[in-house]
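The other protein chains are all here in position, but one chain of the complex has been omitted.
Let's look at chain A:
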Amino acid sequence: MSNGWNEDGWKMWRINELGHQINKHKGLLGILPALLFMLIFFLGGSIHSVTLSLESQPVHGQQDQFWAYKELLNLSFFRSVGITVGMAAAVAVFSGVTGLLAALLLAERFRQWKWLQIIFQLPIGIPHLLSAYLLMQVFMQSGWYSRMAYHFGWIDSFESFPVLVHDDWGIGVILAYMWKEVPFIVLLIYPFIVKLISDWKETAMVLGGSFFQTVRWVIVPILLPMWVGGMWVVFAFTLGAYEIPALLAKTSFGSIPVMAFQEYSQFGLERQPLAIAMNLVLAAISLLVGCLLIYLQLGWYKKGRRVW
């Protein structure tokens, strides 16, 4: 049952509806550039990486699509995954805790001391590569501190200076990362802490709460998602970063980004899929940890944001 008038009305209605829809979702248009960027570069890059890692290799004359991943199924790679993830987690947690304490102290005690804050922001401008190099220059056994200690007669020889670079436990790596990431955490949460303190301090005092109670019942519950998010950023970054472990970790440390770089650049074209596969494993892990954190956060919201 359709006649001209009805159809025109229908059309009009549809045009109106379309205009209405566009108006309603005008906000979406604003994020379109970012979305396009994301789709073209990030998603495109990811898909490209996956296809590269699946590039088939003739193994004993047979083509095997999952060659690269099968190569990774061995004990030494699992050990490397453990070490890389453990290292990233340690860096994230240490930086997070130190950063939180530093930010609280800065906000509560030293708000007047602008220069102290500037010192805390300084490392942010220094590239990771340079920070690793600087740390090596000062902390190696024949470095500045060792020379100074020797000069003052605290140690008998350079060899008795503690091994902090290329050491067995990755202390040098953790130190270098913390020097970079603690300021990052401070930068992230400091303004909020300042605001929270100024908003809540008096209320809390009126209600008879001490500063530590304010921290526990107000600051931490509000800050926690952002703080954990910051730690996750540090974790994901550390997981995939190359420069610091390359310069400061011992040879057999087994950091995956370093191994992947060697596979990609040194061991021949046919082993490049292996390097990509290693990085995809890391990407999957950091995505997994991110999802887990979001899941935990939702649960935490439901339970009323109790910390302990």
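In this section, contacts are C-beta pairs under 8 Å (C-beta built on N, C-alpha and C of every residue); 3 or more make two chains touch, one makes a residue touch a chain; residues count from 1.
Definition applied: contacts and distances are computed from a predicted model.
**Student:** Quick one: the chain not pictured, UniProt calls it what, "Protein YnjB", "Branched-chain amino acid ABC transporter permease", "ATP-dependent DNA helicase RecQ" or "histidine kinase"?
**Tutor:** "Protein YnjB"
**Student:** From the list A:W113, A:W154, A:F267 or A:Y295, which touches the chain that is not on show?
**Tutor:** Touches the omitted chain: A:F267.
**Student:** Among the options A:L36, A:V93 or A:M148, which residue touches the chain absent from this view?
**Tutor:** Checking each option in A:L36, A:V93 or A:M148, the one touching the absent chain turns out to be A:L36.
**Student:** For chain A, which residues touch the unseen chain?
**Tutor:** Interface residues of chain A facing the absent chain: 29, 32-33, 36-37, 76, 141-142, 158-159, 163, 166-168, 246-247, 250-252, 254, 262, 265-269.
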